[in-house]
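Okay, handing you the structure first.
Of the protein chains in this complex, all but one are displayed in their positions.
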C-alpha cells in the first residue's frame, strides 16, 4: 500500500485526491491546503484523511511514500524539492515549474535520489490521445507536415500566469508525446487586453529540424470554445476535436502529391480524396488511469513517459515563448 | 455606355466577363487571352465580343473606356500601366501587383491620369462583410481586441505564388476594410512541404499601434475546409463563418471586464454572457454589385473604397510577409 | 422545516434525494429501497438518514410531511395512495401511474385530503423550457402550426415499459405546458425489434381542435442521439436543440404568408426570412428549482402547475398511445 499526501485542494486538487483515494494500491493519508475552509470540505468527504496547513508536515512525514503537488505553479519547485529530498516520489501538477532551471534541478535531484517525478499531463491519458499515438506510431499519416492546435474560449483569467502557461502545457505535452522529433525554435506573439500584465491572446509557432511546423492559438477572449488539432501528413490527415461527443478523431484519407514530368517547368499536383474514418475512443477518466500508472511506476521502479524530463521540455518551450513574446516575436532557439 | 475590354479568360475571368456583360450601363466589346481554346469558348457564348490574343489591341483601342485585368499576378503591372497610359480605367484582379513599388507606381499614374483603379477585392461586396462593417461602424463590439482568420482547405496549389499571396488578399482586404486603424508590423512563418519553392502552410501576425492583434492561418494542406474569422471586442464578439449556409455571422453578447478594488492585489474578472444574434445576410452575387460600383465610380468620377491604394496596402503586407518568412519570422515594419 | 421521506434509490432517486437534502427548508429523514446495497450507499453518503426496506415505514411515519416516490412506474399508485391516505404530500416520479384511472384516483384523493401531488416533469424547470414558455406566452410565434419532437438515441432499454412510456413523458409534459390548447386525439405506431414484448421505436401524432399538429419520434435504436423540437408558427419559428451547449434555442424570423389576389385561381405565397436569435438560457439544475418549488407549494398551500392533473394528462396520452399502437395506428380520442 503506497501512502499518499496531497498538497493543494483548490481547483484541480479535489480530482487528484479523489482518484488517489479510490485507486487500488494507494491510501491517501494527509491533505494540505493553506485555506482552512477547503480543509473542512476534505474532512467532510474523507473523515479518515488528516488535514494540515503546513506542507512540510507532509513532505517530511516518514510514513508517506509519495506526494501529489497541486498548488500554484510558483510553489511547485520548493515543495517538490523538499519532497524529493525527504525521499518522496512526486506527482506534480503542470506546468512543472516556473523556470527550466528549476525543472532541470528537480530532474537531477530525483535521478540522484532514485525517486519518480510524474508531471500531470492528463491529456496523455485520454482515449483520444492514446488512439492518435497508436495511429501515428503505425505511420498511417506518413511524413508529418504540420501540427495545428487551437485551444480558445472565454476563459477563466489566471492572475499569475499568462494564457500560454495556462493552456499550452496541454498541447505542448501532447505534441511532444505524439511527435518523436525535437522542436528547435519558438516564435510567439501575445497581446494583453484586460489585465495589461498578463497576455490573454497568444500565437505560438514551433519549428522542427525538417519542415514540420507546429502552431498554437491560445486565447481567453474568444466568443466560441474551440479545442481542435489538425495533424497533416503525406499519406493521411487527422483532426482531433476534443469537444465532439462521438467523433473526437477523424482520419481523412486525402492528400496531394507532386509529380515532376520531364521537360515540364511546373510540378503537377495530384489530389487524393477518400473515406473518413472515426475510430472509437475509450471514454474512461484520464486522471484515473494516470494515477494508477504513477503507482505502477513506483512499484516497478520504472521511469514514466511523463516524467520530470517531459515536464521540463514543456517548461523550456513556455519559457522560450515568454522570451519571444517580450521581444516581439523574435525566434528563440530551444 | 461604358465600353469594356476583358484581358484574361482563365479561372476567374469568365465570372468577370459575365458580370460586365450583363450589368446595366456597360458593353463588353473585346476579350483577350493567350490561349485560343479559351477564346473559342468566349465566341461560343458571346458571339458579339471580339477576341484577341494581344492585350495591346485592347489597352490601345481608343473606343474602349475601361479594362478588366484578370491575368496572372506577375503580368498585372505591365498591362495595367499600359492601360492607364492609354487613358483606360482599370478593374484589376487581386493581388494588385507583385511588388508594392509597382502598386505605388500604378497608383501615382492613375492619379495623374485621373483614371480609376479598382482592385477586385470581391469579399468586400458580400452581404456578410457589408453587414459586419455596419456592425463595427456602429461600435457594437467596443474596442477591438483581436481579428483571427482561418482560411484553410486541401487547396489548389499555385505555381507562381505561395499560399499567402493566394489566400491572404481576401482576408487582408477585409481586415483593412473593417478596421480603420493602420497595421504597423508583420511577422510570418511558412513552410513548404510539397513544392519546396512555394510555401503551402503559413501563419501571419499583424500588430497595430495599440494592442489590437490580427492573425491569419493560410493553408493548402488542411484535411478540412475552414473559412472562419473571429473578431473580439470589449463589448461584444463576432464570428463570421463563411461556409455556414444560414448563420454566416453571429454576434455574441459576451465579454469580460476587469474590476480593481481598493487594497486588492489582483484584478477581479467579471464575465458577461448573453444572447447570440445572427443577422440576416444579403445573398446577391458580390461580383455583380462590385462591377456595378466600378461603373458608378467611373460615371461619377469618384474614388472607390477598393481603389489602387487599398490594393497597394494589401500588397505591402504580402511583401512584408515574404520578407518575414525568409527571415524565419522576423518582425517587418510596414 | 418540512420532513421528507424518499422512496426508491435506483437510477434517478439519488438525484432527488441529493436535491431534497441540500435544499433550504427541508430535511430528508428517511430513505427506502428494496435493495440493501443501495441503502448502504445512502448511509455512506448521508449517515444522518434512516434507511428502511418497507416503504410503509415512511408513508405511515407521522413525523414525515412529504414523500418523494422514485420507484418503478407500476408501484407508483399503491405507494402514492398510501402516502396521501396517511396525510403526506407527494412528489411523484413520471410517468405518474400505469393507467389514467389510477392517476385520476390519486388526483381525487389528494384533492379530498388537501394534499399536494407534484409530478416530476423535470424538463419544465429547465432554463430552455422556461424561456420557450416566455416566448410563446408573449405570442412571438403567432398561431402555432406544428410541434415536432425527436428524442432518439441508442438508449437503455426498459423492461417494464416501452419507449413511449420511457421517453415521451418528457416531451408530452413540455407540450402540455407550452401549449394551452387541449389535444383531442392520438395516433401511434410502434415496432418492437429486440425484445418482442416492448416497442423500441415509436411515432406518435396528436391532433388538436384546430390544425395544430404535434408529432413525436421516440427511439431506443438510433445510431445518433437527437433531442430536438421544432415549433412553427405563423409569425416566427423556433428550434430547441437540447444537446447544443450554447444555442439551445433559436428563433427564426421567417415564415410564409398566403395572399389572395382578385381573379387569381392560385394563392400567391410570400416568403419572409430574417434574423436568427438565440436567447441566453439559464443553466441551473432543473431538479433543484423543482424541489424548491415543491416546498414552496406546500408552505403556501398552492397547487403546482405540474400537479396530479398535469401528470394524469400525460398518462392519458400514453395510455391512448398504447391503445393506438395495439390497433395498428388507429386514432384514439382523448
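Each chain carries a letter (A, B and C) given by its place in the written order, and its residues are counted from 1.
Keep this in mind: a contact is a pair of C-beta atoms (placed from the backbone, for glycine too) under 8 Å apart; a residue touches a chain by one contact, two chains touch by 3 or more.
Just so it is clear, the model here is predicted, and its values are computed rather than measured.
From the options C:12, C:46 or C:146, the residue with contact to the unseen chain in the full assembly is C:146. Residue C:222 is the one among C:15, C:104 or C:222 that touches the chain not shown.
One of C:135, C:238 or C:314 touches the chain omitted from the figure, and that residue is C:238. Per the touch definition above, the residue from C:2, C:52 or C:192 contacting the chain not shown is C:192. Contact with the chain that does not appear here is found for just one residue of A:10, A:34, A:279 or A:328, A:279. Of C:2, C:113 or C:213, it is C:213 that touches the chain left out of the display.
Mapped onto subunit A, the footprint of the missing chain covers residues 246-247, 253, 273-280.
Looking at subunit C, the residues touching the absent chain are 145-146, 148, 154, 156-157, 159, 185, 187, 189, 191-195, 201, 203, 205, 207, 211-213, 215, 217, 219-224, 230, 232, 234, 237-239, 250, 252, 254-258, 266-267, 269, 271, 273, 328-331.
Keep this in mind: only the chains that are shown with their structure count from here on.
Put simply, the C-alpha centre of subunit A and that of subunit C have 43 angstrom between them. For the pair subunit A and subunit B, the distance between C-alpha centroids works out to 39 Å. Centroids built from CA atoms put subunit C at 53 Å from subunit B. Counting partners per residue, subunit B has 273 as the residues that reach two or more other chains.
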